[in-house]
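This is the structure I want to talk about, given as structure tokens.
For this depiction, one protein chain was excluded, whereas all remaining protein chains were kept in their positions.
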Amino acid sequence: MLHAQVVGNAVASTKHPSLGGFKMLLVQPLDADGAAAGTPIVALDTLGAGLHQRVVVSSDGIAARGLVHDEKSPARMFIQAIIDEVEA
Amino acid sequence: MLHAQVVGNAVASTKHPSLGGFKMLLVQPLDADGAAAGTPIVALDTLGAGLHQRVVVSSDGIAARGLVHDEKSPARMFIQAIIDEVEA
Amino acid sequence: MLHAQVVGNAVASTKHPSLGGFKMLLVQPLDADGAAAGTPIVALDTLGAGLHQRVVVSSDGIAARGLVHDEKSPARMFIQAIIDEVEA
Amino acid sequence: MLHAQVVGNAVASTKHPSLGGFKMLLVQPLDADGAAAGTPIVALDTLGAGLHQRVVVSSDGIAARGLVHDEKSPARMFIQAIIDEVEA
Partner (left out) sequence: MLHAQVVGNAVASTKHPSLGGFKMLLVQPLDADGAAAGTPIVALDTLGAGLHQRVVVSSDGIAARGLVHDEKSPARMFIQAIIDEVEA
């Protein structure tokens, strides 16, 4: 369950059919202080996460296929929570 | 089974319904000497791990869905042990 | 769902039979600015991604075995989208 | 199948019940020359691996749940071989 920040939106006309209709966000993993750490990934979004918002990203295939309603979909990463704040 | 330390608590009002009612801890992977190493992640907690405590984090989807009682949940990471000490 | 760039094409005469007939692309994960970050991997391609194109790579075994029509195949990584642009 | 070295033993009184009775070793991934590389993890041990021994660590959930005889266990990492030597 990745702690990350929305840094962009990937547009792709050629893609697996099960991804159609879903926003593909580019999300950047963050370190504990909120700085960029590691390689960004692409995640589907149905919660309406905006640019620069902090999110929790799921990497679970079973849940992702449920989200896109296609049991053979390659979808795996998607936004499962929008973080209001991190109490340290 | 990640060796990590609790460094915060993520608060999110917009999230997957299966995550409701669970504390979402921000945990920082540690190196063998206990220093921060790699990117922090978010993990559910039912053992009551406190700030700065060392924990063992599971990344297993089957066990996580059992924890939240939802076979379609995106939950994957959760605290499976609170470390008392590491004998080296 | 890895954000990466096609940097080459791996040719292999000795391989698992289920990989036969599929292009094996070498893809390089990218950071948010499009620079190389992390270790490249090999991914099957059926969308016709060209050299230097930005792609989204799936790591899902179930979807990959569906792609190669072999439920015991070791295939896991494949191109699931060709990125036209990333809006930041 | 991680190439690692045993660097400690994690003691935890609060843990998932399926982990009871198993030694939890702290293992450090190694590079090709045997130097520390990457973040250590926690792995169950039933082969009797000793401090500083080189081991091969499995990350497979199905095999791990078989080891602890609990199909809902979060166990995933365990020692699957003790390395006598690496011929280069």
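So that you can tell them apart, the chains are marked A, B, C and D in the order they are listed, and the count of residues begins at 1 in each.
Here is the rule we use: contacts are C-beta pairs under 8 Å (C-beta built on N, C-alpha and C of every residue); 3 or more make two chains touch, one makes a residue touch a chain.
Just so it is clear, the model here is predicted, and its values are computed rather than measured.
Engineer: Considering the complete complex, identify which of C:M1, C:M24, C:A49 or C:L67 is in touch with the unshown chain.
Structural biologist: In the complete complex, the chain left out is touched by residue C:M24.
Engineer: So which bits of chain D touch the chain we can't see?
Structural biologist: So the residues of chain D touching the missing chain come out as 1-3, 29-32, 37-38, 47-48, 56, 58-64, 66, 78, 80-88.
Engineer: In the whole complex, what residues of chain C lie against the chain that is missing from view?
Structural biologist: Residues 7-16, 19, 24, 26, 28, 36, 38-44, 51, 61, 65, 71-77 of chain C touch the chain that is not shown.
One rule holds for everything that comes next: only the chains that are shown with their structure count from here on.
Engineer: Take the average of all CA coordinates in chain A, do the same for chain D, and state the distance between these two points in whole angstrom.
Structural biologist: Taking the average C-alpha coordinate of chain A and of chain D, the gap between them is 31 Å.
Engineer: Name the residues of chain C that each touch 2 or more other chains.
Structural biologist: none
Engineer: If you connect every pair of chains that touch, what shape comes out? Choose line, ring, star, complete or other.
Structural biologist: line
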